[in-house]
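Omission of a single protein chain aside, the complex is shown with its protein chains in their original locations.
As written, the chain order gives the labels A, B and C, with residue 1 at the start of each chain.
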Amino acid sequence: MRTFIFTLLLLSSFIAFSQSKDRKIEFPDIPGYQTLVCDLHQHTAFSDGSVWPDIRIQEAVFDGVDVIALTEHLEYQPHVDDIPHPDRNRSYELAKDYAKDKDLIIIHGAEITRSMPPGHCNAIFINDANKLLMDDPMAVFREAKNQGAFVFWNHPNWTRQKPDGAAELTDMHRELISENLLHGIEVVNEHSYSDEALEIALGNNLTIMATSDIHGLIDWAYDIPNGGHRPVTLVFANERSEKAIKDGLTNGRTVAWHNNTLIGKEEYLKPLIQSSIRIKSAAYMDDTQVAEVIIENVSDADLIMQNQSPYRFHLNTDLVTLKGHEQTTLLVKTKEIKNNFDLSFIVLNAYTNTTEHPELKLSIEVK
Amino acid sequence: MRTFIFTLLLLSSFIAFSQSKDRKIEFPDIPGYQTLVCDLHQHTAFSDGSVWPDIRIQEAVFDGVDVIALTEHLEYQPHVDDIPHPDRNRSYELAKDYAKDKDLIIIHGAEITRSMPPGHCNAIFINDANKLLMDDPMAVFREAKNQGAFVFWNHPNWTRQKPDGAAELTDMHRELISENLLHGIEVVNEHSYSDEALEIALGNNLTIMATSDIHGLIDWAYDIPNGGHRPVTLVFANERSEKAIKDGLTNGRTVAWHNNTLIGKEEYLKPLIQSSIRIKSAAYMDDTQVAEVIIENVSDADLIMQNQSPYRFHLNTDLVTLKGHEQTTLLVKTKEIKNNFDLSFIVLNAYTNTTEHPELKLSIEVK
Amino acid sequence: MRTFIFTLLLLSSFIAFSQSKDRKIEFPDIPGYQTLVCDLHQHTAFSDGSVWPDIRIQEAVFDGVDVIALTEHLEYQPHVDDIPHPDRNRSYELAKDYAKDKDLIIIHGAEITRSMPPGHCNAIFINDANKLLMDDPMAVFREAKNQGAFVFWNHPNWTRQKPDGAAELTDMHRELISENLLHGIEVVNEHSYSDEALEIALGNNLTIMATSDIHGLIDWAYDIPNGGHRPVTLVFANERSEKAIKDGLTNGRTVAWHNNTLIGKEEYLKPLIQSSIRIKSAAYMDDTQVAEVIIENVSDADLIMQNQSPYRFHLNTDLVTLKGHEQTTLLVKTKEIKNNFDLSFIVLNAYTNTTEHPELKLSIEVK
Partner (left out) sequence: MRTFIFTLLLLSSFIAFSQSKDRKIEFPDIPGYQTLVCDLHQHTAFSDGSVWPDIRIQEAVFDGVDVIALTEHLEYQPHVDDIPHPDRNRSYELAKDYAKDKDLIIIHGAEITRSMPPGHCNAIFINDANKLLMDDPMAVFREAKNQGAFVFWNHPNWTRQKPDGAAELTDMHRELISENLLHGIEVVNEHSYSDEALEIALGNNLTIMATSDIHGLIDWAYDIPNGGHRPVTLVFANERSEKAIKDGLTNGRTVAWHNNTLIGKEEYLKPLIQSSIRIKSAAYMDDTQVAEVIIENVSDADLIMQNQSPYRFHLNTDLVTLKGHEQTTLLVKTKEIKNNFDLSFIVLNAYTNTTEHPELKLSIEVK
């Protein structure tokens, strides 16, 4: 009605203007895969969130998110007096409709909301959320599997369910994993990060996940005006499709991106960092044996790196930060003129384990 | 549940941090009255808005708004399939509850949503929105009056109801006014301003109103990160109470604040500007007849002023902008040393009519 | 020596990076002329300034200034104990040399520095500053004329020479003008503006000038990091050459640009504003008689305009600001559908006299 015409005519000039491209999350593709930005744990008024589904669509578009899932609590419906809708697929269906003219993939999901164990888990790629409404927790997971779901454990470090904040597998979780009913785990949820969750992921071959678990507004929760970003799971998919995303998740092809930190298995984290870095030029400064190497970082991450090369730098100590979407000049003291040489760094804000980091290797061709 | 503990522990450090005091709307009190910042036309998911009422409370707190009304459409309920709540007071009651520990006044309101005439009108300070659900438009207004409502005409310039955008009284409006059933009119609605609405207000003694009519998010619609602000009605009240606000509105004691523009009757606009300006110091520069006058503007408005004084300036042409919350230095060429002198300006971005402006007079005491 | 190699290798990556293109002064050409940005009154250590001439070259390059003159005081040499150079052309020669690989024109000038009358005057386009060192003030002006100089009166409002700050012609000035020895006058000097100087310019056909008169650093004096700019004279020249600039100055083809204010004769100010404004699109909003007109301002000036059109606006009062280097949307209420219509505005921060403003006329073709 009223919003209709104003949306058509004024959103373009007012709102779009204010949401610059700076807030878009950007990482390069890696060899063999597209890098898709996914936020697969979100709430709306259809469970305990504070917005209608259309806001989630708009936030995702502004943030350059490629894939979202609205995962309303199945068992926790604080707005039920106002929204007594019996169909638990409703939030998904509204989102699908709002997104139909956007370049945004909506995954059908729901949050299985239980006390610990098993705590909260998201089932995504489901067919019918209503069928997940049953008492026995194990039965719910089996039904999810039956629907072909990918299931992940939410905030295993949540202090309301684990007061020491240290995520820990229970027998029920081990059973879920052994029955192939649990496939991923949130290493990052909202503002929290969990070393123990990462250890559980790596020790049990669960997919590493990061989600916003947004209830209110992304802009407020993640300080968007000052350059903040929501946590997302980067999924490496062989095409931009729901099927390919599920394949990526199922096969653990993810990197978590949270608060200038990247977390993932080395086989995906290393190519992601490698693809983020491009050598723009390399040449010796006149009458010196010092090579000027200009490096571009095409990702959002400010990479904090420790030099492991056999060479020292003329402008930097061994700690070098390559700012996201900027070029950095390294002056490399090779001691003699070389046609090519190698640099290597460990990337301190990228993690393949709780204390281990991927290496970045750069082969420099001097022109 | 989950949000509960995170809200308690993390909102204080994360969200409050990101919402600096810069977005608070600030205007000084005027002699005899407090200046209350009111946004009395807003929507939530309970009609055609996209948020739950708690978001409207939080936005108001961030924006320094003192008074809000959620004015859901009585006759337009696009979310009725999902929110079939039969009680049209529900949005107000939820808002009251969410605001109970905030320094924020919630006014009970509803939007009478009719084709033209009379178009859309808000009734605020009502007792029971349900009783306003009736067919005959005139009957609705009489019921509103019966409940003691203050009623104002929304976006009389709306092109969906008036394709030329020129607000125009109909016989029905004249009847409503003559029966004292219509008391105010939106001169500003969302991004639009209406010269004709201002003329109708002044010609019929209707209260001048400005409202956000927000459906989505204030942050997006009004470009908050870049210094934008929502339109509000400044109400001059003899105390911070619902009763005093109603008294202020009923007696037309308002100024509309929109997009660096102030609009109001001279008797309120002039003292508002006068109260916004403070002389910090005045002294002649050594060995000259040029007085240095330092002026502080304690309001949010950048006042764009044309000099009407008998004196010229040493740093400025006759167009002087006093930026909001800043000090400005005027060097005044008085031609001879004076113990005191007067400056006067017309304030071009303040309007007492479509083309008339209030005067700012400053009596300068030289120290 | 040391600076040599660092300049060559590091200035490009460090300094140039920090001086974004945002500080460049930009105004469009006008029909028949190029618009050249000129700052023709500057000092270095060779009189009472605090920098070596190379800094003035670098500042000009950063600011997008096309033409500068270093105008050292002939009679005031506070650094003479340290810089006893007998050749008063030295500053110019150094500047010429520093600028030889820059796209920057250096004009040979000097400041005739006398008590009032005549006060201070700059002679530019001179051949030999040494020949201007003589006692009799009238003789200096005649020698300047002999060298083909363009001569302008500096800061006629300077309170050290005119304690009331009100510029005023003396008999000596009238004589200089009548003998064609004085050709221009600073209406703007550093931070000061003078109504009286503008009246003298217009009443005596003197060229309107604005200069920085910089002694310290441009970055500090004009708050460059926060978007400030130095005062400059825009000269309309038929080519980018010293000869054409002199022709432009001699024929009064200038506009002063100072602190978001433009000052000039109507015949140059009007086409400058007209050339700054471009209609990007014009179309009626669906099912309305309201035309959406998108206007681009390609100049640095935020144009503060008062509507004089027969039409009113749907988003604005009659005061409209077209921000520099931005697009502004006007919604025009034409009351009926038209194939074309005219808008007109007076531009309040542009002056053709102390209180008169040029008109901006826009012919809108609706597509």
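Methods note: a residue touches a chain if its C-beta (ideal position, glycine included) is under 8 Å from a C-beta of that chain, and two chains touch if they have at least 3 such contacts.
Because the structure is predicted, anything quoted here is derived from the model rather than measured.
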Query raised in the report: Thinking of the whole complex, not just what is shown, which of C:Ala221, C:Val298 or C:Val366 touches the missing chain?
Result: C:Ala221
Query - Absent-chain contact - pick from A:Gln34, A:Ser192, A:Thr254 or A:Ser299 - result: A:Ser192
Report summary line: In the full complex, chain A touches the hidden chain through residues 157, 159-160, 163-166, 191-196, 259, 261, 263, 285, 287-290, 304, 306, 312-319, 331, 333, 335-336, 348-349, 351, 354-355
Requested in this report: May I ask you to list the residues on chain C that touch the chain which is not drawn?
Outcome: 1-6, 10, 14-15, 17-19, 45-46, 48-52, 54-55, 58, 73, 76, 78-79, 81-85, 90, 94, 113, 120, 155, 158-160, 190-191, 213, 215-217, 219-221, 223-226, 228
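Here is the rule we go by: only the chains that are shown with their structure count from here on.
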Report summary line: Per the C-alpha centroid definition, the whole-Å distance linking chain B and chain C comes out as 40
Report summary line: So, in whole Å, the Cα centroid of chain A is separated from that of chain C by 52
Query raised in the report: Where does chain A touch two or more other chains at once, residue-wise?
Result: 5
